[in-house]
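Working notes for the structure below.
For this view, one protein chain was removed and the others were kept in their places.
Right, subunit A next:
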């Protein structure tokens, strides 16, 4: 080899390097990784598991990322953020609908299907948005590339930046894009690439519980990928990369008992703590009831004003491998679960209208607060093939009619195959009342190539998003609640007039036959002679 002989130039290099090292000193790492797992037993006995994988990348590490040197942040994510000028990114894959009435509020609740919104810090946003959706489609094996201009919206109020931007007002320099795919089926093929982004993959830490058979067997499953800028302690710009997964599993289904443990929910136990995590927390929240017993002694137990008991555990490398967190109920009939904090607002959306041409949407917005009127923001992006009639929009309320419900409205009409109709409204919901929004539309007759392969199933209309500022309960909940709370309605399945797909050929055949008949008779008339036959008798 050439290099075994050429010591002198390496030696000169070493000098350079040594100088460089004196500057850099010992390798400083300003990255941190935490894992957080919360179990909550819901009032109907189901168990909600919320996994959070939080990576905080400090300014030094972020500078290295800009030079394409990755350590804790996965390269694929870093490349996407840099290539497409993404400042903030929120992507969720959800199966099932979060049941607000029964389960209360979850910060990890998301619209069914795929929901993606992102703040860009770049000039050519539309091009970068297209690139982003295509890159994410490749990364997560999803059909995100189908988010194109015709189902991309730019909400004004509903999706404010969630990152820490310091002094500057991010809305002035950044641009937002929002897209959703309500019909996307979330499955193992999306989970696998998502888990590959975790520092310990599924080999250690709380992610070792991921058993795809069990995760996708639940009532609700949502996995999220969130990137946002943060300001670190030393006032430098950093980045936070959070992966979340929440799943609602039902222990009652198997043996009709409310007992649950890791092994009964996931058929797995936590193999060991992830060596890279500086902190691994497990919190079990159960109702404070004498019939319940925690399976393993916690580090600390807190009881809050709602009679909820949360047991805190810390996992590290010394934690025994067979720790099986869970709750045993002495009396299986006990009808207690945790009433999670309600945010007083829930929403329910359904379809009205009849026939293949006219349709309509109705949304019930309920304010359960006994005394206070609550302000909300209602956002809806409706695909262009539903032709909205804005004059049919009306808000009905059972409360005092003197209330003005819609305070402000932003409406962007759709362009065929170009963009969706976007409706965003500031509303005030009167205390303890139900407000119903009505909106009518015509169903467009779309081109036969625009129908999906399962054309007769219908088209999913993405969830409406209701955003509001939470009124803190007293005392303020210990959960880290974002300033804006978002709940999502159901998706709606609309069936459009569906053609008979063999029709083009039928039409051709029928027309051709008519033409042939017509031509044949005219031709015969012209080329045959009709003359009287003289019969000689």
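Simple rule for what comes next: a contact is a pair of C-beta atoms (placed from the backbone, for glycine too) under 8 Å apart; a residue touches a chain by one contact, two chains touch by 3 or more; residues count from 1.
Methods note: contacts and distances are computed from a predicted model.
Its UniProt record calls the unshown chain "GPI transamidase component PIG-S", which is the correct pick from "DNA-directed RNA polymerase III subunit RPC9", "GPI transamidase component PIG-S", "Ubiquitin-like-conjugating enzyme ATG10" or "Ras-related protein Rab-14".
Touch with the chain omitted from the figure is made, among A:173, A:275 or A:415, by A:275. In the complete assembly, the contact with the undisplayed chain comes from A:515, out of A:173, A:302, A:390 or A:515. Of the residues in subunit A, those that touch the hidden partner chain are 1-3, 5-6, 8-10, 12-14, 16-18, 20-21, 24, 26-27, 29, 64, 67-72, 74-76, 79-80, 83-84, 131, 135, 138-139, 196-197, 199-201, 203-204, 272, 275-276, 317, 505, 508-509, 511-513, 515-517, 519-520, 523-524, 526-527, 529, 531.
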